[in-house]
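Would you mind keeping the following structure in view while I ask a few things?
With one protein chain held back, the other chains of the complex are shown just where they sit.
And now, subunit A:
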Amino acid sequence: MAKNRFVPWIVPVILLAAWQLSSQFGLLSSKVLPNPVAVVESAVELARSGQLFDYIGASSKRALVGFLIGGGIGFALGLSNGLFKTAESLLDSTLQMIRNIPHLALIPIVILWFGIEEEAKLFLVALGTFFPIYLNTFHGIRSVDKALIEMGDVYGLKGTALFWHIILPGSLPSILVGVRYALGVTWVTLIVAETIASNSGIGYMAMNAREFMQLDVVVLSIILYALLGKLSDLLAKIAEKRLLKWHPSYQK
């Protein structure tokens, strides 16, 4: 068992060692890629000055707020379109049309509308997270087993009771898939948005460092994005495990 735990780490450790060694022996110029130790040193330095946490904080806040706005609207519309046929016929085809626009293609117009202020980034993140959550909520509700709804009907469940006992729990697996996917989109969107125009956050840190040729800080920012993305996926996974305890695929 213990052996298995370490197996996934073998390749990353070898790569890291190879990276460190090749920069140490001059095979890899520090102008191309700084060595891992330098990246860690710059992280420590930025952490000591407190800047690192400001940057991480600013980006995380954007990610969270944008995700909540976009995800919230997506969830609400997914619910209403999934539950009510009239809402679906009124809204769904419009939403499907908008869905075909890549949200990052809107960056120029978003900058014109909002400048490089917070709203621009929140708008893009919200737009990016909206669709995965909308689609999966909608689909989740529609694919709840009709037999279970009929059963609930026999046992006198109507309206909100039917929703809480059967429809929502039945669509939760699908909704959570949407959440995980949307979290991925959140970080990708944020990276692009922060890199193009920003005065705080990890993207700003990277672009700032680029101007001063601080390659170690640039690499650090890439690693930070990766870690934050991984962290939010982990949180979503934990939520999945807790909320879907009943699901055979989540039982140990």
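Note that in this section contacts are C-beta pairs under 8 Å (C-beta built on N, C-alpha and C of every residue); 3 or more make two chains touch, one makes a residue touch a chain; residues count from 1.
Here, contacts and distances are computed from a predicted model.
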{"item": "Omitted chain, identified by the protein name its UniProt record gives, among \"Xylose transport system permease protein XylH\", \"Dimethylamine corrinoid protein 2\", \"TusA-related sulfurtransferase\" or \"Aliphatic sulfonates import ATP-binding protein SsuB 1\"", "value": "\"Aliphatic sulfonates import ATP-binding protein SsuB 1\""}
{"item": "Residue among A:Phe6, A:Phe25, A:Phe212 or A:Trp246 touching the omitted chain", "value": "A:Trp246"}
{"item": "Residue ranges of subunit A at the interface with the undisplayed chain", "value": "147-148, 150-157, 165-166, 169-170, 172, 244-248, 251"}
